[in-house]
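The other protein chains are all here in position, but one chain of the complex has been omitted.
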Amino acid sequence: MRPLEPEPDISAAAEFSEVRSDLALEALPISGERFPGVRVEEDETNVCRVTRVIVENEIGAIRMGKPPGQYVTIESSELKRTNRSVHEQIATVFARELCRLMPYGPDSLVLIVGLGNWNATPDALGPRVVNDVLITRHLYDQVPVEKRGGLRPVAALAPGVLGLTGIETGEIIRGVVERVRPAFIIAIDALASRSTQRIGTTIQLTDTGIHPGSGVGNKRVGITTDTLGVPVLAIGVPTVVHARTIAWDTIEALVAQLRYSYKLFSILDEMQRDDKRRLIDEVLGPTVGDLMVTPKEIDVLINEVSRVVAGGLNVALHPDIDADELARYVH
Amino acid sequence: MRPLEPEPDISAAAEFSEVRSDLALEALPISGERFPGVRVEEDETNVCRVTRVIVENEIGAIRMGKPPGQYVTIESSELKRTNRSVHEQIATVFARELCRLMPYGPDSLVLIVGLGNWNATPDALGPRVVNDVLITRHLYDQVPVEKRGGLRPVAALAPGVLGLTGIETGEIIRGVVERVRPAFIIAIDALASRSTQRIGTTIQLTDTGIHPGSGVGNKRVGITTDTLGVPVLAIGVPTVVHARTIAWDTIEALVAQLRYSYKLFSILDEMQRDDKRRLIDEVLGPTVGDLMVTPKEIDVLINEVSRVVAGGLNVALHPDIDADELARYVH
Amino acid sequence: MRPLEPEPDISAAAEFSEVRSDLALEALPISGERFPGVRVEEDETNVCRVTRVIVENEIGAIRMGKPPGQYVTIESSELKRTNRSVHEQIATVFARELCRLMPYGPDSLVLIVGLGNWNATPDALGPRVVNDVLITRHLYDQVPVEKRGGLRPVAALAPGVLGLTGIETGEIIRGVVERVRPAFIIAIDALASRSTQRIGTTIQLTDTGIHPGSGVGNKRVGITTDTLGVPVLAIGVPTVVHARTIAWDTIEALVAQLRYSYKLFSILDEMQRDDKRRLIDEVLGPTVGDLMVTPKEIDVLINEVSRVVAGGLNVALHPDIDADELARYVH
Partner (left out) sequence: MRPLEPEPDISAAAEFSEVRSDLALEALPISGERFPGVRVEEDETNVCRVTRVIVENEIGAIRMGKPPGQYVTIESSELKRTNRSVHEQIATVFARELCRLMPYGPDSLVLIVGLGNWNATPDALGPRVVNDVLITRHLYDQVPVEKRGGLRPVAALAPGVLGLTGIETGEIIRGVVERVRPAFIIAIDALASRSTQRIGTTIQLTDTGIHPGSGVGNKRVGITTDTLGVPVLAIGVPTVVHARTIAWDTIEALVAQLRYSYKLFSILDEMQRDDKRRLIDEVLGPTVGDLMVTPKEIDVLINEVSRVVAGGLNVALHPDIDADELARYVH
């Protein structure tokens, strides 16, 4: 296992540096055209749309700005609303997709890691899911063998953020992994998307873990198979858009309109990316990198989404056991 | 007392509709020129700058988009940082300015109202201050008369928001005011400014209360002398900027640069306000009105600012009594 | 409506002063014998036992130490455990019993009041239920008429406790009632029982409201039809036993054993109630009145119980509408 050091940032060279997104779906060309080395599958149910983006090799990875692996997104505008029956259906789809990505069978120990800051609502998704999910590892020995069929040992951790602990989140997790020795990790995180319409309406699952700089808070070190030595599935839901993205998109939209309505091609073509960046820094001020856009009703959104994710996790992790039977062992 | 109905929105016609700000300071012309009917006083200490904007009449009110009254702002970039000694000095200045606005002497009952949603960090300032401030009304009878000199009866309330209670905040406060009969009210609220650099660096005090549509959450009814029958002082600190403001400012900055660098006067002059609005709606999507920009470390900011405000309130409300002596009566 | 003043304490003279209980069930003679003026009905389902105690008149009231009215208890040892399927059944029974007590039909406005202190886990049941229940009053006007059949307007309030606000809880509620004008009130409170085995295993519903001195915190004023002018249903779940009760019961148990094993009748009969009280004060110290006994896992208990109560409330309050359809209107 190599020491915990910042990974080379695969997205550095990519076109997407102004408008950072943690969603693979948003790195696909809008045209519908496909990058080489990237495969896309789509599925539509009556409550949600499922897209599987498979980055097959390094060529695809460079084009996407995302490492090779699978990226599954489940999209539904109902996700952020209080709608129990739709939520149950989304949770079922989510559980099915998660099961496809899980590298080990239903006896193996899973460590769920809730990333993010419980004190800042837009970043609190991970800790909230950890609070809602069934924890069974400490009960495992107490359950009669004949019932073990579907009961999987599950542990969980909400390690906090660097500002609260003084410790890189990745360091805490690695320390715990070395003692608890889970078969694999499921990390939950609040994400940044590039579109405000994805906030609270998309769940992303991936088998590539969490890379430096992703999520709402700034991770300086990745949380991946590479750094932890065990497979890391990551589940994320966008809860913010970077303010820089909003400003960038506004400029692009204005430029597009000026080109189109006023035929200002030549002049606008002269305008450099650097000019635009300077403009954004001027509007947003020196703390621009720390500014995020989030809805007023972020508390309701986090409530609803964490319930769906925790519910889906419970179903996926304990496939052979009835939910109520399982519940009997808890407390 | 008239029924609780939405007030006519004084700012409707104003130029500031795209870039809503709850700060009077931001309604002043940047040029330094002065509106008729508006008086401005400035003070500078070594830790902060104090500006008093006095809207003297209806003419000033229309130009400012703010009702007549006093608006005092205290500005310091250190406010949002953990810096105890500077915070103590800011709290002292704040207490002095608050005392100037208080309509009744130190024996009168004050009701502190913490507006906002305790579940959403950027909107939680009011409830947090209520949690930190000294509450004495229920102890008042237990304190020996000879000690009463500086001990003022203080009550407090965090009424929540419409989505949590189903009741207009103003209705709850009015009901409580009618039973508790405070001499006056101090309402604390998280505000929206038009500049990200004001987030967590400015405190506004005003004797005009809180008007419909101000603050982070949407108030549909004012919290003012008019609606409650007692004077209402309002204390606010910007914790967000509306996403619409960011987009608008970006457009304005780009337009200014195009004019300046490329001499595109005539064409850009053709571009209508409505075109710009349409552009913003396109970029930010249908929920644009609910989107706010806030810093990642909003939890630290709320912590620090609520401590300064609660500390300043304690000093201002109990002027003749030593803080520690006072503390003896609490719990 | 009479002014808000402490009611004469009906329990003052009663035998129950040492071992205060908020449950009518615990005021019944253990022998199975019945008091005059008190009727008892029992029902048993496969998940819980329902007991209805009807205090029919003043004679019964004096014997019970509880005002005339209905007291329904639902008992299940599974209530405090994480057991979804049993919880759904308990919630259904609870909803049915609540409907029997409700004085007005499904169009009438209900105000739910969550009593207690959200900062102290054993006293946080009321505020937690308010947080979990569907709030609809502010949406009522937005719902198409043809859907209104089963949608009832519901408002809610968590007024806090005297130490947090400086205001009697009853005063806050009365003020809000006068403005909001609900048809009736449902108040939720954490209770004290006399037996530790009732903690988290019993729900009490009553149409007599909440009387001074009941619940975990000290109410000095009742929350009743008399003080508020509208009917008050009260829902309570024991979360604590007073430390004084534990000490008293220990003494009684020891005395019983000494009598039985060592035939110490005459001597123990000399021992006065006052001697026993003095003993308890000696053991528990001067703050004995503020000491409560509560389980270590109080956080889990509050979580589970508040979900059952909130779920039952939703079913009872919106009888004609499908839960999911209802959910669509929320947020």
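For reference, chains read A, B and C in written order, and residue numbers begin at 1 within each chain.
The working rule: a contact is a pair of C-beta atoms (placed from the backbone, for glycine too) under 8 Å apart; a residue touches a chain by one contact, two chains touch by 3 or more.
Here the structure is a predicted model, which is why all the values come from computation and not from measurement.
Annotation: of C:183, C:230 or C:293, C:293 touches the absent chain (contact as defined above).
Interface note for the absent chain: among A:177, A:199, A:251 or A:271, the touching residue is A:177.
When you scan C:163, C:229 or C:319 for touch with the missing chain, the hit is C:163. Residue B:84 is the one among B:84, B:181 or B:263 that touches the chain missing from this view.
Checked against the hidden chain, the listed residues A:55, A:91 or A:154 yield one contact partner: A:154. On the side of chain C, touch with the chain left out of the figure occurs at residues 117, 119-123, 163, 195-197, 216-218, 243, 246-247, 249-251, 253-255, 257-258, 262, 264, 267, 275, 279-280, 282-288, 290-300. Interface residues of chain A facing the missing partner chain: 130-131, 135-139, 153-158, 160, 162-168, 171-172, 174-180, 331.
Going forward, only the chains that are shown with their structure count from here on.
Once the centre of each chain is set as its mean CA position, chain A and chain C turn out to be 43 Å apart.
Annotation: 40 Å between the Cα-based centres of chain B and chain C. For chain B, the set of residues that touch two or more other chains comprises 163.
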